[in-house]
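The complex appears here without one of its protein chains, the remainder shown in place.
Lettered A and B in written order, each chain numbered from 1.
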Amino acid sequence: MGLESIISDIEISLNLEKDAEIVYKSIKPEVLTAPSQRSKLNIKRDKKKILFKIIAEDSHAYRASLNSILRWVIISLDILKLMKRGDI
Amino acid sequence: MGLESIISDIEISLNLEKDAEIVYKSIKPEVLTAPSQRSKLNIKRDKKKILFKIIAEDSHAYRASLNSILRWVIISLDILKLMKRGDI
Partner (left out) sequence: MLSLGIEGTAEKTGVGIVDNNGNILASVGEALIPQAGGIHPREAAEHHAKTIPKLIKKALNEAKIDIHDIDLVSFSKGPGLGPALRSVATAARTLALGLKVPIVGVNHCIAHIEIGRLTTSAEDPVSLYVSGGNTQIISFEEGRYRVLGETLDIAVGNLLDQFCREVGLGHPGGPIVEKLAKKSSKYIQLPYTVKGMDLSFSGLLTATIRKYEKGASLEDLCYSLQETAFSMLTEVTERALEHTKKDEVLLCGGVAVNKRLQEMLSIMCDEHGAEFYVPPAKYCGDNGAMIAWLGQLMYKYHGGDDIENTTVIQRYRTDEVDVPWMKSLGSRLKPP
């Protein structure tokens, strides 16, 4: 195919820095160990921002990596929400 | 939700600069006119790289925009492939 690579930097901003720290720590082990034959992942945190880098060889690898990252971010945020509302 | 925004820069590198120009010109009108209440899109080209920026308010808007972009890129590349092989 004509595509050589997809490189993306994703910056996810949360409302609170302490939430960003929890989400970052929750996701980091997965980002660093997820099996990825055709993509590389990296994660960093800067205050209330979580920064991901995806380097993929093709659109399938890119989409798979991105979907995993988004899934992990969303589940982490959903769990945080449980603890904040005090509705249980 | 605890998420404020998702901003991502995506760099898609093609093998040939002239292919990148065609894909860029083919996709640009869609990128600039795509309806997006909760996300903004931008597109640029630099030699054989096509650069996209997505600014989204939430993960659904982000994923929707990204999927659209990838879909357009892939279909454009598939059409280019047809022309290269000379099988039509």
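List of remarks:
In this text, contacts are C-beta pairs under 8 Å (C-beta built on N, C-alpha and C of every residue); 3 or more make two chains touch, one makes a residue touch a chain.
Everything numeric in this text was worked out from a predicted model, so none of it was measured.
Think of the hidden chain as still there; on subunit A it touches residues 22-23, 25-27, 29-30, 33-35, 67-68, 71-72, 74-76, 78-83, 86, 88.
Everything that follows uses one rule, which is that only the chains that are shown with their structure count from here on.
Centre-to-centre separation of subunit A and subunit B, using mean CA positions: 20 Å.
Within the complex, the subunit A residues that touch subunit B are 1-16, 19, 48, 59, 62-63, 66-67, 70, 73-74, 77, 80-81.
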